[in-house]
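Here the complex is missing a single protein chain, while all its other protein chains stay put.
This part shows chain A:
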C-alpha cells in the first residue's frame, strides 16, 4: 500500500511516516503544496493524507486536483481547523474522512485502513487475524467458522484492535475511538475494561487464543505472540 502525506510540520510527518512504515506501508511525504501536486500527478497512491493549511497553498486545492486526476484514490483530511465549513467543504469535494488535529496515530491508522478497504476492494475484503475473520460489509465476526454475536461497541473495538495489531494502544485512544467526544465523560477507564473483558470472553469461548494483552498503566496490545 502506498500513502502520500501532505503535511508541513516535519516532526508530525516523521511520526506518521514511522507509524505507517511499521505497518509495511510506503509513506511518502510532501511538505508543501507544490511538491504535493507534483507527486500527485506523477505517482499513484492508495490513500492521501492532506493537511489543509499549507505554507504555499490550500489543502482543499490539492483535494480538487487529486479528484480530477485520480478519483479512485482515498483521501483523508487532517486539519487543525475544526470548523464546520471546512469539514463540509472537504467531504463535499469527495474526501473520505476528516480528522481534527491532534489525533491518535492509531485512530489515523484505523481510518486509513478502512478507506483503503472501501476504495481498493469495494469493501469486500475480509479482515483476518489469527483465527478471527471479519466481514466488514456484513459486520460479521467468525472464529473458526463459528459466528460470534458482538455488540456494536465490541465490534468497533475488535476492528480497531486488529487495525492496530502488535501495537500498544492507550486507553484514551480506545475510549476516543469508541465514544468520540463523549470519551471524557468516563471518570476512569473501567468502562473500557468492561468491554475488553466481554470481547475477550466471547472470542475465547469460541476457541480463539487470548490475543489481548494488558500493558500495565498504559493500555492494551492485540498480538499473536
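Here is the rule we go by: a residue touches a chain if its C-beta (ideal position, glycine included) is under 8 Å from a C-beta of that chain, and two chains touch if they have at least 3 such contacts; residues count from 1.
Following the convention adopted for this analysis, contacts and distances are computed from a predicted model.
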Omitted chain (choose from "Carbohydrate ABC transporter membrane protein 1, CUT1 family", "histidine kinase", "FAD-dependent oxidoreductase" or "succinate dehydrogenase") - UniProt protein name: "histidine kinase"
Residue in contact with the excluded chain [from A:9, A:28, A:65 or A:135]: A:9
Option touching the unshown chain, where A:28, A:65, A:135 or A:172 are the choices: A:172
Contact set of chain A toward the excluded chain (per top definition): 9, 11-12, 15-16, 18-19, 22, 53, 80-84, 100-106, 153, 167-168, 170, 172-173, 179-182, 184-188, 191, 194, 215-219
